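The other protein chains are all here in position, but one chain of the complex has been omitted.
And now, subunit A:
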């Protein structure tokens, strides 16, 4: 149980949250037409006769959109309904050419499922917190109105009209803004793993309707409000915080919560009323007579299942269990598709460059990627996607460290140069003479010099002041311009100091 409470003037309140997430299905064409779906195209350049609802036009379901919805359902271990049906949701608006949206009210394609959000002690998220998912259905997106193109008229862009959306409806299982944020992040991660939605919330390809109510701990559910179209994890959390405390204020002042639709204003972080239940539309849902029920056969389902990638929870467990990574590193590396893809590419190349099994070099690669490489990227304000250093180049650098050609500290210096010049690690090491000295003879000679020059300290060491060992290492490395193999230096020093 979450311990999140709102402290009201009259006592504590619990928050109950459910999310309806609209996720744009990744597919080349729309749900019922062959039009393209690319983001940012010229207005009305991706509109077919069907999308514009010309007389006599008919919808034909796009198999790929159906497939993506089924795969998504499988990824949240949901029931897949082999028989589902499309319904029409009727209402008039200028961005809705047909005068109805084709959706699935009565028989959605995906039924009950769930996902586990990641524990976060600081944020009060307990381990193994499961959020129920009631259903996923597919439906058409509407077009877009543009109000800033003409002084008295609004323009309509139908590029988005008919694009496939998945509506993913959670149970009201979240009890804090942090849990809602974690749910949305996890859902986004899963969608991106599956490849059924690109998760670009800033482009509107994923947005959430946020249902919030408050109640006294343990009591019956309160009346909820729905805040529409919130388009980032942070905004969802803000909207919940604002809406929950607004509801507490209303209730504590003796008022009642009205079931209504609200809008989130990102500039103020607050919500405001859009329309109440009384002026809600009567959508007159009924089965779309232009479409037959959607019947999925076993071969199709099998293909969907076989095409699923390793999912985040499984991957994280494998990173810990098979690769021996820390739980923290595993969590960081599996949080996003781009990250794990980069890591796995780096891992494969590092292992092969060093002639080792991936498990043998995984820790090295993971530690280096998270502590060194991410830091270096951050400094440049870059992400993995636009990294100036490729994973092949990074693997070469790691191999140089792994083989003892350069030390870890020299590697940092080399990486900096790689970022600046784009050169390969080997070239830089060669050019700048950064190769590590592992020749025992040469190191012994240096060590002898250092010990001779510091006879007093040698004596102190031998009397038990072992902390001086670091001093000898430092002096030796300094004398070797940092290029002495630290392991060899250590061994020789130990032997000579006795």
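Note that in this section a contact is a pair of C-beta atoms (placed from the backbone, for glycine too) under 8 Å apart; a residue touches a chain by one contact, two chains touch by 3 or more; residues count from 1.
The rule is short, and it goes like this: contacts and distances are computed from a predicted model.
Candidate names were "Fe-S-cluster-containing dehydrogenase component", "ABC transporter permease", "ATP-binding cassette domain-containing protein" or "Glutamyl-tRNA(Gln) amidotransferase subunit A", and the UniProt protein name of the unshown chain is "Glutamyl-tRNA(Gln) amidotransferase subunit A". Listed residues A:38, A:60, A:327 or A:495: the one in touch with the omitted chain is A:60.
For the options A:40, A:289, A:381 or A:470, the residue in contact with the chain missing from this view is A:289.
Note on the undisplayed chain: of the listed residues A:99, A:217 or A:408, the one touching it is A:99. Mapped onto subunit A, the footprint of the missing chain covers residues 49, 52-61, 88, 90, 92-94, 97-100, 154, 156, 282, 284-286, 289-292.
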